[in-house]
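Missing here: one protein chain of the complex. Every other protein chain is in place.
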Amino acid sequence: MNLKRFIFNKRSLIYLVVLIFLLIIPFILSPFNLILFESAITFAIVGLGFNLLLRYTGLLSFGHGAYFAAGAYAVAMVGRYVPSIYSIEFLIPIAIIASLVLSAIFGFICVRHTKIFFAILTLALSMLLFALLFKFYSVTGGSDGLYIPTPSIFGVTFKRRPEFLSGPYYYFLLVIFIICYMVMKVIVSSPFGKALQAIRDNETRAELIGIRVKRYRFYAFIISGTFAGIGGSLWTFVNGHVTPDVSHWFFSGEIVYMTLLGGFFIFEGPIIGAFVFTFLKLYAMGFTEYWMGIIGVTLILLVLLLPTGLAGGVVTIFNKLKTRKVLGGT
Amino acid sequence: MEWFIYILNGLYYASTIFLISLGLNIILGVMGILNLAHGSLYAIGAFTAAWLITSLAGWNSPDVLSFIILLGGAILAGFVGLLLERTLISPLYNRALEYQLLITFGALLLFEDLIKIVWGGEAYYASKPFDILGKVDLSGNIYPIYFLLVIVIAIVVKLLTWLFLARTRVGIMLRAMSLDIEMATALGLQINRLRTWAFVLGAALAGLAGALVAPTTPVLLGFGMEPLILAFVVVVIGGLGSLKGAFIGSLIVGEIRSFGIVIFPEIELAILYLIAAIILVIKPEGLFGRIKS
Amino acid sequence: MLTVENLNKSFGNLRAIDGVGFSISENEIVSLIGSNGAGKTTLVNLLSGYIRPDSGKIHFLEEDITSASPYMRIKLGIGRSFQLVQLFEESKVLDNVRTPLFSKNGKIKSLFIPSDKYVDIKKNTLEILKVFNLSHKEDILAKELSEGDKKVLDIAMAYALRTKLLLLDEPTSGVATQDKFKVMDTIVYAIRNEKISALIIEHDMDIVAKYSDRVIVMHEGKIMVEGEPDVVMSHKDVREHILGLSENVTEN
Partner (left out) sequence: MEKTRRDFIKIAGGAAIGAGTLLSGCREEEEKVVEKRGEIPKEPVKIAAVSFLTGVAAAPFGIPGNNTFEMLSEKINADGGIMGRKIELLSKDEAGGVDAQVKLARKLILDDKVDVILGYISSADCKAVLPLSDELGDLIVAYDCGTQELMEGSHSPFPVPKYELGFRTAATLGLDNIGLALMIKKYFPDIKRIAGINPDYAWGRDSWSIFEESMKKLMPQVEVVGTWWPPLFTTDYTAHISALIGAAPDIVHTAFWGGDAVTFTKQALGLGLFDKMTVAYSRGEPIPQEIGKDFPENQIIGCAGPHYFLYPPQDKWPLNKQFVDEYQKKYGKYPTYPCYHAYQAIYSYKAAVEKAGSLTGGWPTVDEVADAMTGLAIQTPSGNITIRADHNAIEDGLFGFTKLTSKYPFPILDPERIEVFPTFVVNPPVGIRTVDWINSW
């Protein structure tokens, strides 16, 4: 019991430290790095949702950009066609609905399959959305994409974007991120989450214990897609512009990469991956024009040498140390 | 008689897409790997061909050489495929599908920059083979002979591949493998060597497609992205891992694009994705799909 | 509780099940033996609803379940295990048993409450694990269990659904010889303890003899003999066709 309490305390201590760190970030980082940090937070939300499918349901989606795009374009479309409600408290719910509807439609088709078929189907469907966003120039702005004006938050408006991003928006983002984190944390440990893991491990058996496999995959798909949509909508305000590229499979590939980089075996892995990836990409870009190659090589090395990702690697090392200590003790 | 030219255009487009998706489907069928770096192999074929032709331009070489040299694209792409399979993909055969997919994604990113390092950022334009052949008058419609040549080559490649798979020992074993890998293992086939064969063959076909397209358009960075997506569409329409599917799927894609541009110019390529989506909903395994999940 | 009448199933020209009829009463453990290809696994698949018979009837607890879905049969109380264990390998032993319990109790759709908050279900899980001799192993991953424990866990999962009839397809296959009786002891203890019925496919005649109340012998899709173990074992046809072969048969 004491031991348990100790662990509990240690864990809450870590949470507290991280929280304080997150709260003071705007005072530490330069405006430029803060914007990057914010975009990493939005990707972390996407990663949380993505990993519900990959880690907990055993489905690799190569088309998660589509739901990200649904959230992002929902914001952009409201900005273009209904500017009177262009305020963050309306925009986020609209984005959630848009991505929920899209992931329900695409999910309905995709969950009938698993493995590589699932990957190809999700990829193909996201490219369908890409083609639609690309072709319907008069509605979506085609490949030019759409400009995202700075929204108001609860009636407060901002003239210049840095002023918006460095203050109120950061904390707004942080609150949403913490909510998403907690919700996902509960979901994966809930009976529903256990059902998904059962499906992942053994579809036949899951069916046998009375779990409607396809239906549960479908639910997981919707939740996952909606998280991507929330991330996408929040990202647009940081980026200030959205193009169909976010629905391209290449972008989905980056989401996969991020998750793998952080380590999808661990709940927090995708979050770490999102931050490392965002800054890695930037510094690779600043360091050399061959940044894509660098990203590619790190991806290859990860797959070959560190399949559990950065977080997984740290945990492995930690466990090894612990075992050695125990062995040393006896 | 315009529709005749529309059909020809569709055939020409289908030809290059067919070569790419055939390679993609051989790899998918035999190895169960969706090769995301396939477009890069296509680009490598195109760059190699364009580079060889432009380097040749300085010398006073016979015209026919500029056609033969196109094969260089296929050969180099095949060789790169060999390296890729041996070094990066073969260690992953016993690992989950996710890793195989990701390693090809990593290879794609790496190749994009390797191409940039080797050939530079500017576009290559080597139209000599296209220019030499000139045009032909087909009942009042002028058509470039080079496009007809590409169509013929694609048909020949299809026949050769078919012969290879039906008549040669390696081909028969490859087919056996794509049907049932466990049985193939039980029969004592050299699985690893066959996988290498399949990958090299697939890569060379992609390289050939790139080399054939090179004389018709400037070759530039990111050259492989669009064809890769179209090959995905073909694979989805025709059926994963199905060679017949690659053939019929390419024809469908080529002709729909050609007639789509004439009839519905506004939506152009989107119609392809729509058709792919409809097929996915009605027949999710594709028209000739064998593999079921 | 289970009655099968004149069941038929063909695969192409092969008559896999040919006019089979038998019944199982409450609290009864019935063994199903027969050479390879006699139709045992087909029969279990028919009973659990994975395939449909060409003709005949299956009744369970006074209900006609001939065309009921596997899902419906589970709800009615027919559980099964497979020749190859079907576990949630990447999950903890605890969750392997707890998830079926959630499903049984209609809690599986609960999205926003952590599993550990369901204290009753956790307690129940631990009790089941105790019955199956798996206490103190609840926190390791299922894939890390020994083969014998995996078999036991597999059956514990079916048991957790408060099954009334368990269909066990070779519960000791893959288990080391010296552990077979230990595994069977555990399983049969649980079955007797909960007063449920079982139909067991088994090759090992010692196990059949030791644990069954009754034995059904199948041969070429038909029931050859049925009766108490010692009666059946001494039957002439059984000795010739089944036992003569059964020594050679070491199916995986």
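Points worth noting:
Lettered A, B and C in written order, each chain numbered from 1.
By definition in this document, a contact is a pair of C-beta atoms (placed from the backbone, for glycine too) under 8 Å apart; a residue touches a chain by one contact, two chains touch by 3 or more.
Keep in mind that what you see is a predicted model, and the values were worked out from it rather than measured.
In the entire assembly, the chain absent from the figure touches the shown chains A, B.
Contact with the omitted chain, checked across A:Tyr147, A:Phe287 or A:Phe318, is made by A:Tyr147.
The residue from A:Arg55, A:Lys135, A:Lys194 or A:Arg217 that touches the chain not shown here is A:Lys135. Across the interface with the omitted chain, subunit A contributes residues 30-32, 35, 134-135, 137, 141-145, 147, 150, 160-162, 239-243, 245-246, 282, 286, 289. Residue positions on subunit B in contact with the hidden chain: 2, 5-6, 9-10, 12-13, 16, 116, 121-123, 125, 127, 130-131, 135, 141-144, 146-147, 213, 216-218, 220-223, 226, 257-258, 261-262, 265-266, 268-269, in rising order.
Everything below uses one rule, namely that only the chains that are shown with their structure count from here on.
Sorting all chain pairs by how many C-beta pairs they have in contact places A-B at the top. We define each chain's centre as the mean of its Cα atoms; on that basis subunit A and subunit B are separated by 33 Å.
Subunit A and subunit C have CA centres that are 43 Å apart. Centroid to centroid, with C-alpha atoms defining each point, subunit B and subunit C lie 51 Å apart.
On subunit B, the positions that touch subunit A within their shared complex are 28, 32, 34, 36, 88, 91-92, 95, 97-99, 101-103, 105-114, 116-117, 225, 229, 232-233, 235-236, 240, 266-270, 272-274, 276-277, 280-281, 284-285, 291, 293.
Contacts from subunit C toward subunit A in the complex involve residues 70-71, 74-75, 79-80, 82, 86-91, 95, 98-100, 102-104, 107-116, 118, 142, 157-158, 160-161.
Taken in their complex, subunit A has these residues touching subunit B: 54, 60, 62, 109, 112-121, 123-125, 127-128, 131-132, 134-135, 249-250, 253, 256-257, 260, 289-293, 295-300, 303-304, 307.
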